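One protein chain is absent from this view; the other protein chains keep their places.
And now, chain A:
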Amino acid sequence: MATVDVKNLCKRYDDFVALDGVSIAARSGELVTLLGPSGCGKSTTLRCLAGFLEPDGGEMAVDGQSILATPSNRRGFGVVFQNYALFPHMTVAENIGYGLRLRKCSGSEITTRVHDVMSLVKLTGLEHRMPREISGGQQQRVALARALVLKPKLLLLDEPLANLDARLRDEVRWLIRDLQQQSGITAFYVTHDQSEAMAISDMVAVMKKGRVAQFATPREIYQKPVERYVADFTGEANFLSCRSLEACGEGRMRISVGGAELDVDCVPSLEPGEAAELLLRPESLQLATLGEDVTFRGRIVKSAFLGASQHCEIALADGGVLKLTTAPNAPVRIGDEVGIVVDRSHAWLMPEGTK
């Protein structure tokens, strides 16, 4: 149970700026995900927190106390690595008990605590195996148990699922989330997988070139991204360039797009008259059936039948293209003229940004 405050963290290697003023905060018991492509600084941030790297500037505090001067081995954080980093010369039980041995716990206490945490992560019976003798999913659970057994103030997870196959990934992901919630440990989780981030986080920090592009809840990140980069990274997205006409109250803006005028929610800092982009997630678009309020008209240029759904791309008259997903049972044919219904409450207007 701990609050974490990272303020204006900076780190540079020669002329490469790895962290350019990163600020993130975690309330007690929250799971905060650092999401971004490789090289965005998410792992660097985590390694600074763990104490493996020394930041060039900025502040990191846990429960209000700066940890900058505390060496890694005194921070009392649990770290889980992408490649598990199990000690190959120790058995599963020895791996998990290693931190307790360092703390000079008695033999019986070590046995009990190792046994308890092993049943928590469903590893009972593997005590005397060597790491190389168990599967990848089991290895990652050993790594998790090894961190949790020390009751860390903060749990740091660096792409813990990246080396697992898809089925295991799901299983271990929920295990991590369940354990984190049960124990109420504040956690930082690094990943480049947006669906993973969405599913298990309380808060997500989308990172871009050493900065935090947006720090918010998964819902906000997905539905109300501050810029195109965030929208792009967090899922399928359609962007239509448009002109904002006038503010119409309650953070809404009237815009002109693809021959229609719409009132939509927008990024608060947006000014009327500014060039802007409209974000339409595929799930807020629908092909019109008779009698519906059609927003755009266009022609189907691509379609793909996926079984449970079908994807199609629709070219609008003004050159814009919309991707959307429809129910699988009404066939869509390339070349068909269609109307598109927009769920206006889930359209989102952002300033026109660099891609």
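Note that in this section contacts are C-beta pairs under 8 Å (C-beta built on N, C-alpha and C of every residue); 3 or more make two chains touch, one makes a residue touch a chain; residues count from 1.
Just so it is clear, contacts and distances are computed from a predicted model.
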According to its UniProt entry, is the unseen chain "Porin", "Iron-regulated protein A", "ABC transporter permease subunit" or "Cytochrome c oxidase subunit I"?
"ABC transporter permease subunit"
Given that one chain is not shown, which residue among A:74, A:243 or A:302 touches it?
A:74
Of the residues A:103, A:243 or A:302, which one touches the chain left out of the display?
A:103
Sort through A:88, A:249, A:268 or A:335 and give me the one touching the missing partner chain.
A:88
Touching residue (missing chain; options A:6, A:19, A:32 or A:50)
A:50
Which parts of chain A are in contact with the chain that was left out?
50-52, 72-79, 81, 83, 85-90, 98-99, 102-103, 130-132, 146-147, 150, 156
